[in-house]
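Here the structure comes first, spelled out in structure tokens, and everything after it is commentary.
With one protein chain withheld, the remaining protein chains of the complex are depicted in position.
And then subunit A:
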Amino acid sequence: MVAAGISVLTTILIVLSLAKETISFFSDVSIFDYLFGGKWTPQLAGDQASFGVVPLVTATLYITGIAMLVAVPLGLLAAIYLAEYAPTRVRKVVKPILEVLAGVPTIVFGFFALTFLTPEVLRPLFGTDVSQSNQLAGGLLVGLLVLPTIASIAEDALTSVPASLREGSFGLGASRLTTSLRVVLPAALSGVIAALVLGASRAIGETLVILLAAGSGQLLPGTVGSPTEPSGSMAAFIASTATGDAATGSIAYETIFAVGTTLFVICLTLNLISISLVNKYRQVYE
């Protein structure tokens, strides 16, 4: 039964393999310049290269922000519908479909943005100067990608609220709407927030959609934050730079590990928040 140890071993390996290259990265670039530097041009040669990660993190959060603008309202409304309003028959059909959709490979979403959303929808709407890879398309599709995840987990949280709370609310004369929004939603709040945090963490770590639809993370000055321009994200930068060719010990090789560490720490923090929220809401009703 040493098998369980493998999972701990995996974590240790992730941390070690990230840490080793990251440490040698920081022997070349000062940690202060990396964390607070405002210029991200790792692709340039020699002294021109600058490794300030702030713009890359900003670009990642900007795309995640667009994604959450799409996914949070749609996902929550769909979850409330499924948990509180939908007839059992509808729910039995829709829930498995949601779960299958959550398993569609992410490259499919990226490809759709590249070949349909940008040329067929965004360019007619916003003019032809919409770049082939742009942050709006990336954000919208990442939103669509995490929507089933958020809807499904939030629905689980809402369903686990005991029926007695609803019956009590109805018994006091509250309408279905009031019951859903003022009784059930607050009762499931920590679970619902955990779903949102998990969705955000998936959006931040999403690679292929952003790489295909929003850019590779080689930032040009002034593009981050303008929706029709390309930018990228931390994950997209890693995947586009690490094509297996970068030589061990080169600065490019070390950079992807430094960015990987940053991404890992951000996602780990979000996951720990989510886990502690879920544990909190479990304690209430079990």
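Basically, a residue touches a chain if its C-beta (ideal position, glycine included) is under 8 Å from a C-beta of that chain, and two chains touch if they have at least 3 such contacts; residues count from 1.
Everything that follows uses one rule, which is that contacts and distances are computed from a predicted model.
**Q** Looking at what's absent rather than what's present, what does UniProt name the missing chain, "YciI family protein", "Phosphate transport system permease protein PstA", "Spore germination protein KA" or "ABC transporter substrate-binding protein"?
**A** "Phosphate transport system permease protein PstA"
**Q** Give the residue, chosen from A:V29, A:V57, A:V130 or A:L144, that touches the chain omitted from the document.
**A** Considering the complete complex, A:L144 is the one touching the chain left out.
**Q** Out of A:F26, A:F112 or A:F170, which is the one that touches the chain we can't see?
**A** Once the missing chain is taken into account, the touching residue is A:F112.
**Q** Which parts of subunit A face the unshown chain closely enough to count as touching?
**A** 1, 3-8, 10-11, 13-14, 16-18, 20-21, 73-74, 77-78, 80-81, 85, 94, 96, 100-101, 103-112, 114-116, 144, 147-148, 151, 173, 175-178, 198, 201-202, 204-208, 212, 235, 238-239, 242-245, 248, 256-257, 260, 263-264, 267-268, 271-272, 274-275
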